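As you look at this complex, bear in mind that one protein chain is not there, while each of the others sits in place.
Chains here go by letter, A, B and C, matching the order in which they are written, and residues are numbered from 1 within each.
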Amino acid sequence: MSSVRAEFPIFSRTSRGKPLTYLDSGATTQKPQVVIDAELGFYEGWNANIHRGVYEFSERATMAYDGTRDTVAEFLGGVRADEIVFVRGTTEAINLVAHSYLKPKMTPGATVLVTEMEHHANIIPWQLVGATLKAIPVTDAGELDLQAAERMLGEGPLLLAVTHVSNTLGTINPIAELAAMAKRHGVPVLVDGAQAVGHFPVDLTTLGVDFYCFSGHKLFGPTGVGVLWGRHELLEAMPPFQGGGDMIDRVTFERSTFAASPQRFEAGTPNIAGVIGLDAAIRWLSAQDRPALERLDAELLAAGYEMLEQVPGLRFIARPASQVGVLTFTMDGAHPHDIASILDSEGVCIRAGHHCTQPLHARFGVPASARASFGPYTTEQDLLTLTRGLLKVRELFG
Amino acid sequence: MSSVRAEFPIFSRTSRGKPLTYLDSGATTQKPQVVIDAELGFYEGWNANIHRGVYEFSERATMAYDGTRDTVAEFLGGVRADEIVFVRGTTEAINLVAHSYLKPKMTPGATVLVTEMEHHANIIPWQLVGATLKAIPVTDAGELDLQAAERMLGEGPLLLAVTHVSNTLGTINPIAELAAMAKRHGVPVLVDGAQAVGHFPVDLTTLGVDFYCFSGHKLFGPTGVGVLWGRHELLEAMPPFQGGGDMIDRVTFERSTFAASPQRFEAGTPNIAGVIGLDAAIRWLSAQDRPALERLDAELLAAGYEMLEQVPGLRFIARPASQVGVLTFTMDGAHPHDIASILDSEGVCIRAGHHCTQPLHARFGVPASARASFGPYTTEQDLLTLTRGLLKVRELFG
Amino acid sequence: MATMDEMYQTLIIEHDRSPRNFKALEAPTHHAEGRNPLCGDEVSLDLRLDADGRIAEVGFQGQGCAVSKASASMMTTAIQGKTVDEAMALFDSFHAMLTGKTADKEILGKLKAFEGLAVYPMRVKCATMAWHVLKESLGASRES
Partner (left out) sequence: MATMDEMYQTLIIEHDRSPRNFKALEAPTHHAEGRNPLCGDEVSLDLRLDADGRIAEVGFQGQGCAVSKASASMMTTAIQGKTVDEAMALFDSFHAMLTGKTADKEILGKLKAFEGLAVYPMRVKCATMAWHVLKESLGASRES
């Protein structure tokens, strides 16, 4: 039994009357008590709006909100706190960069280089601002074709937008290597860290990228909050994304001027409680033995592959050499939704569908797949229950 | 003592060691226990991502999230549930309309008609998409000049964007009348309801407007969640705002197609816990005796005016005939920030500054003001404490 | 009321394996297609109405989960020989049953087997998709 599991109150609950077997951390992670308590404590004890109040609660809320920039900056390896922009999540972060960074540079036919394994959040925003997409191919093993990457970086894209970890395959992409390549070609790099930050430490002072983003809810934090990190010079040169309170300097009906970054990108009342919860989540994670969590993830992954290989008719979409704890598969004769429903009746929570990666599914020739994804609270028992459930699916559909 | 006050746990706390006198509900409202418990219950009991999971918690989260559209639709007088778009707050709602509704219609020199009392959130978004702003003047009493409005509506603006209630003066604008005028001139109407929905019922089936928006955190709900309501025909015709998961139909690198509204406007994982909290907040408010709350607000306002008139050197910015519980003033010789700091030392929370209405402050010739704003938990004792604090300010600065 | 398991064990898998009327019609009078973008289910439906306005022949094709396929298969047998109004009444009852509303279960016959799905709202879309396509195919033609 994982030692952190006891800190997550949800595991005392049942699902469909069975003990909870939660294998959908790729969609959203569970929350440790300290995160829940942080939000609760704010609302019950010192709830106030930020930035313009001088009274005690507003002051405390402001310090907590802006202080979370320090927490995040340190978590990301020690970047500048004023490079941290709070957003709703990864999706909004990428939309912000598409709108405020890429769009002013757009010319007809300009391209953004993505990869075949991107989440829709790292595809659609570029299309919405008019970019043509080129995609680095994914090999049968579920890895990026780095030779193709090198060649395609040479074709003059405005940006390389790549995921750190595939949400469907678990692949850990060689970001430092890609960033070095991109640098040789003078191509700036945005990294979608949604699936990375919860699994291993990320150091942006050495990674060599220009933008990085992630979601709080996949990092044991609340929904509705996320982070965009951008290099100071880039953020400073970007026009606002949304307009409203707190991002202004002077406002007149003729013309308005704007605050410096990161404030310029945070229009209106933000998700204050969410940011406070994110702070608690990052502090919680940072206090863990992270190498031990990584080892646990790798061990469970190896065990999971072994167990699931025993299920007749089950096929893994791919099996990358370096990956986080995600098992994604199809089963002959059983649609992923049916698999998920039958597992559900056993209290097993997995995800079925395209996982917001339609192009990757097209690449592997399947319309949908079933995905079991791990968190630090995942146990071998969870994988045994999953396997037993899959054998039952097999029995029904076999 | 207001009967609802006991439902708000924060009032058992102190501020600077004094009993809490919270008079900043215009900035954000306090949260009743049921709202806090709703978020807590979700995180502790059935936290999951929505829309793509078939397992119990995801199903429950999805039903709760989408079910909140019904709650909101009913709260707004019985509009269609699929006209409810969840956003971060009023600010994002207006940015969404600016981007997806107004921008495709923009031509050089095209104008948006606003008013001199708008919050920056209802000014900057229109400027960011290139609109020229015209502003309906505000009279010395703090009311809209309706004759000017009629004339300016005739000048062919693309949109009338007007606040329902002024966050600085409390003025309740005659929206139905303005909407009827706008209709005669063929001008669509967006209403910023941020300060209205917490004070009185709003019926969008009779108001005659096209877009309406508000923030959860000013409605006894969580931060990071708000609502855009738009007429179905308008929403259906609008292109997406942000791109990502959950707003798509088919995605390829060449071309993507999008879901119907409201999903089309909700890219990425939303603030699920926030929406669940908003549901609880609206149910809480709807269960109150709303006419009684309105009467209480009016009585306290009258009492507040009377008390504050006794403070030498205090001047109200304006005194509109029809307003919600907000007292906004300056004091000879004492800057609003100093007023707020001295009140703070007495446990009194008010706001000092321009309240995100720089143009309105320019109109009244003051750079800043002090604002005490009420909620349903406000008591006469709060106003007595405020008055006592202001007399102390007077003593110091007199 | 059957659990999800029992539903699978009994009719769903049987209809998934051997769907009835799984074919395109040679001379359909009505046709429509539907898709559930979240799970990728697709249904294509052909109908032939006779001179009396009765559904003389029906065929479906598509891909998707067992629930959607079984539901489409059972729908084709259930509506055969019915008038358009009777088919729509059947859909109304079926839909009501699955969304937990009071439904005329008498007329549902074998379709009652899906009743247990009402407590799995995420799967209800799968069970009703073929019916929505049916409605669209008939509705569209009625207007033309």
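We take it that a residue touches a chain if its C-beta (ideal position, glycine included) is under 8 Å from a C-beta of that chain, and two chains touch if they have at least 3 such contacts.
Since the structure is predicted, the reported quantities are computational estimates derived from the model, not experimental observations.
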Among the chains presented, those that the missing one touches: A, B
Hidden partner chain, touching residue among A:54, A:282 or A:327: A:54
Contact partner of the left-out chain, one of A:62, A:127, A:242 or A:385: A:62
Full-complex contact with the absent chain, from B:89, B:142, B:320 or B:353: B:353
Where the missing chain touches chain B, by residue: 334-338, 341-342, 344-345, 352-354, 367-368, 396-397
Contact footprint on chain A, counting only the chain that is left out: 51-54, 58-59, 62-63, 248-250, 259
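In the analysis below, only the chains that are shown with their structure count from here on.
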Pair sharing more residue contacts (C-beta pairs) when B-C is set against A-C: A-C
Intercentroid distance (Cα basis), chain B paired with chain A, Å: 31
Where chain B and chain C are represented by their mean Cα positions, the distance between them in whole Å: 45
Where chain A and chain C are represented by their mean Cα positions, the distance between them in whole Å: 38
Residues of chain B engaged with two or more neighbouring chains: 52-54, 58, 248, 250
Overlap residues in chain C, where contacts from two or more other chains coincide: 38, 120, 123
